[in-house]
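In this view, the complex is presented without one of its protein chains, the others remaining in place.
Presenting chain A:
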Amino acid sequence: MKITALLVLKAAPETSDPVILANASDVSHFGYFQRSSVKEFVVFVGRTVASRTPPSQRQSVQHEEYKVHAYNRNGLCAVGFMDDHYPVRSAFSLLNQVIDEYQKSFGESWKSAKEDSTQPWPYLAEALTKFQDPAEADKLLKIQRELDETKIILHKTIDSVLARGEKLDSLVEKSSDLSMASQMFYKQAKKTNSCCTIL
């Protein structure tokens, strides 16, 4: 359940390579010497996948042990490198969110970019950390999870209510016995009091 990298690219028409607009990667779990090569690999594969994704389409490619999901919307392309366990739907909703955020914050300036921009975009970095848990990205998944938890809690509640019912039943019996006994007691007392001429 891990996101390794998120990229935003400008997918130029078929001839030229896509231009990287933002890049965030999490290479902390690789060894120190492999980190730069992994970053290069991410950049290269991201460019390739983005150039092959036709506009207004989503695409998922399996590359070694990563799944690369790409979403191209009118030339602005978001690419994510995730492992196999990450649910596909959350990945695409995450890419949707990233593109929306990018368009909101940068407007249309990306269309004129001609070379890779190296400025880090903080939103992407924090998105990378926040969305390691796929439930954050996909609201549906979150809702489903909460509903399941609620259902479990409700099942426990019903069990305890059933136990309460049993206890209440036993209490009813005991209280009815008690009232019988007290009635007998009262009758006896009255009887002893009425005939008072014995001793």
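Some observations on this one:
Criterion: a residue touches a chain if its C-beta (ideal position, glycine included) is under 8 Å from a C-beta of that chain, and two chains touch if they have at least 3 such contacts; residues count from 1.
Going forward, contacts and distances are computed from a predicted model.
According to its UniProt record, the chain left out of view corresponds to "t-SNARE coiled-coil homology domain-containing protein" among "Oncostatin-M-specific receptor subunit beta", "Nuclear transport factor 2", "Glutaredoxin-related protein 5, mitochondrial" or "t-SNARE coiled-coil homology domain-containing protein". Among the residues A:Ser36, A:Asn74 or A:Ser105, only A:Asn74 touches the chain that is left out of the figure. Mapped onto chain A, contacts with the missing chain fall at residues 54-60, 73-74, 88-89, 92, 96, 140-141, 143-144, 147-148, 150-151, 154-155, 157-158, 161-162, 164-165, 168-169, 171-172, 175-176, 178-179, 181-183, 185-186, 188-190, 192-193, 196, 199.
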